[in-house]
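Just one protein chain is left out here, and the rest sit where they should.
So that you can tell them apart, the chains are marked A and B in the order they are listed, and the count of residues begins at 1 in each.
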Amino acid sequence: MTPAEADQRARLVHWHAEMMRLRAFEEAVAEAHAAGELPGLLHLSMGGEAVAIGIFDCLEDHDRVFSSHRPHSHFLAGGVDPRLVMAELAGRQSGLCHGRAGTMHLMSDRVVMATGIVGGTLPVALGYAMTRSQPAVVACFFGDGAVQTGAFHESMNLAALWKAPVLFVCENNGWAEFSSRDQHTTVGNVVRYGELYGIPAQEVDGSDPEAVRRAAAELLEPVRAGAGPALLECHIARLRSHYEGDWREQTSEGDPLLAVERRLSELGVHDEEINEVRAALLADARALCRSVLAGDDVPDPDDDAALVFASPLST
Amino acid sequence: MQKSWLRRMLVVRRFEEQLIVLHEAGELAGHYHVCIGQEGTAIGVLAHAGPDDVVYTTHRNHGHLLLRGADPERLFAEILGRSTGYSRGRSGTLHLSAPELGVPWSSALVGGNVPQAIGAAYALARLRPGSIAVCFFGDGAFEEGAVFEALNTAAVLGLPVLFVCENNGLAEDHGAAGAFPTSSTAAERLIDLSGAFRIPSVGIDGIDAHVVSETVARLAHEVRGGGGPRFVETASVRWPGSRSLWPALTGGRFRIEWLTGETDPPAEIAAWTRTGDPLRPLHERLLAAGETSRDELHAIDAEVRAEIERAAARAVAAPMPTAEAAFDTQAGAA
Partner (left out) sequence: MAVVTYAMALARALEEALVADDRVALIGNNFGGLTAEQRHFDELGARFPDRIDHTPWSELANAGMAIGAATVGMRPVVDLVTASFVFQAFAQIVNEAPNIAYTTDGRTRAPAVFHMLAGIRGAGASQHSHRPQAMFWNTPGLQVAVPGTPGDAYGLMRHYLLEADEPCAFVSHPKLLEVEQEIADWEAERLAPGRGRIEREGADVTIIASSVMVTRSLEAAERLAADHAIDCEVLNLRTLAPFDDALVAASVTKTGRVVVADECFRSAGAGAEILARVAESHFASLRAAPRRVVAPDVPVPFSPVLEDAVTPTAERVVAAVAEACAR
C-alpha cells in the first residue's frame, strides 16, 4: 500500500466511525421513542450518514448549514454536542433549545435551523447566503419531496439570478412521506434542475462518502469564488419509514454503512475491529440517552413565558 | 386562418383603445391592462377552444373575453363598474368572468389561475371527456412557485390542459430565433421549465395568428385525445403603449393606413407596427390569398369603430350600482 493509499484508508476508517456514531445516536433514539420515552413526531436520518459526513468534510467554520425535518445527522456531523440534541429530543431544559424546539426546530450557530415544513429552509438559506461574504457558503439540505414545492423553484431561480453562494444538497431517497417519487412527479432525477436554471449540478451515490466529498468539493470551489449556486443530488436509502412508529413499511435498500464496510473489508480492515467500535458507539449512545432521560431538568413554564413574550401564560 | 379573424382582431384592438380613451376621460377607476400586441395569440389559440372548453386568463383578459363571445357593452360596463356589467360592477377588469362563455373566474394574482386551470382540467376529464382547459399566463408567472406545482401535478396526473405562456418580452428585432429569455428567470428558455416535467413544449411566434393557430390546432387535438398536458410559449413584442405604468395611446389610435401603406405611422410606434402588430401578418396573409382588399379593410374597421363607440357610450350612460347592492348575496339578473 502506498502512503497515499494508506492515508485514504485511514480517512475512510475515520469516516466510517463517524457514520457509525451518527447511526448509533439514531438507533438509541429509535429505541427510546419506541419505548414511549421520547415524545412527538420523529424523522430519523438513517441512510443519510455518508452524505452528512461527505458534505461537512468540505465545509469550513465560517460556512453555515440549513437542514430539513431529518436533521440529527446534520447537527451531529456539524459538531453539535450530542447531549444537547438528545436532551432537546427529551424536551429538557438543558436541551439545545431548552425543550422548545424538539427535533424539527433544532437551531444552532453553525447548523442554523431544521424545519417542519417541506422545503421550508430553502428560501431562508438563500436569504442567509446573500448576507455572506466570500469565501463563505451556505449548504442547504432538502429531500426529493421538497422539489415539488413552489418554494424550491423560487429559491433556485433567485439563487441563480443573484449568484447566491448556496450549495443545494438534495437527499433523494425516492420517498415523499407515504408515496414514492414517481407518484409525485414525472421528473426522475433532481439533478436536471441544475441544467434548467443554468447552475452546475452533479448526481452522486449518497452511500459513498468519498464520492459525496469529491463531488461537493468540486462544486463548492466556484461557489466560494462567487460564481453562483450549485446543486448536488445524492441518492440515498430511506432505512426507516417516514416517521418512527409508522406501520407502513416504506423503506429502500442501500445502507451506506454496509457499503463502506464492504470497501473497508477490501482494504483489509477486519470485521471484528468494526464491530467492536460499533458496539462501543451504540453503548455510548444508549448511555447518553439513559443519562438524559434520568435528568429531571424539565423546563419551568413560568420561566419560559417571562423569557419569550410579553403576555403571561395564565389565560 | 379565417377572414372573420380580421374583424375579430379589430374588435379587440378598438375595444382596448376605447378603454384607454375612457380612462383618460376619467371614467375608469383603478388599474387595468390591455392586450394590444397579443391579439394574434388570443385569436390563434381560442380558435381551437369550443363552447365546452374552459378558459383561464389573467389580468390581461379583455381580448380573451371578447373572443369567447362577450358582449362589448356589458364588458365595458363591468370594467367601468356599472350595474349593467357582467358581475354588476363587482369584478371590474381584474376578475372578469362569464361562466356561460367558459370563463368562470379571472384571478388577479400572478400565477393564481394556473392551479385552478389544472383543476378545471381535472373536472373536465371526468365530467366532459374530450373537453380541455386552456390556461393563459405571462412569462412573469414563472416567478411564482404555484406555476411549477401546477405543471408538475398536471404532468403526473395527465390532465387535459393546454398551457399558453405569453412572453411579451420579445425585442423589436425579435432577437434570436427559438430562444425567448426573460429578465426574471434563470432558465435559458422558458419551454425548458415546462419541458423538465416532460410536458411536450414548443416556443412559437405569437404575433402571427395563423402560425399560432397551426400549432395550437395540433396541440389541442393531442390534449383532447388524452395525451396529457401541452405547453406553448408565444412570443410577442410588447406594445409601446403598455410600457408605461398606465396604458397610453402611443402614436395615437391605430390606423388602417399604416397597414396598407397609405400613410406612415409616427416614429414612436413605427418599429412596433412593422414587426410587432398582429394585424400586419394577418392582413398580409389575407391579402395574398385574395380574401380581402384595402377598401374592405377600411369598411370593416369603420363598422367596428362605430360599434365599439356605441357600446362604450351606452356603458358610460348606464347606472352605477346602489350602495345596497354591495350586500345582497343573491345573483343579480342574468
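A few points about this structure:
We take it that a residue touches a chain if its C-beta (ideal position, glycine included) is under 8 Å from a C-beta of that chain, and two chains touch if they have at least 3 such contacts.
Predicted model, so just to flag it, every value in this text is computed and none were measured.
Interface note for the absent chain: among B:109, B:289, B:306 or B:320, the touching residue is B:109. Of the listed residues B:30, B:99, B:129 or B:252, the one in contact with the hidden chain in the full complex is B:99.
Across the interface with the omitted chain, chain A contributes residues 39-41, 88, 91-92, 95, 97, 99-105, 115-118, 120, 145, 148-151, 176-179, 183-185, 243, 245-247, 298-299, 301, 304-305, 308-309, 311-315. Annotation for chain B: contacts to the undisplayed chain at residues 54, 56, 86-88, 90-91, 95, 97-100, 104-105, 107, 109, 112, 114-124, 126-127, 133, 145-146, 149-150, 152-153, 156-157, 329-332, 334.
One rule holds in what follows: only the chains that are shown with their structure count from here on.
With centres taken as mean Cα positions, chain B sits 47 Å from chain A.
Chain A contributes residues 148-154, 156-157, 160-161, 183-187, 192-193, 195-199 to its touches with chain B in the complex. Looking at the complex, you find that chain B touches chain A at residues 142-149, 152, 155-156, 184-188, 192-193, 196-198.
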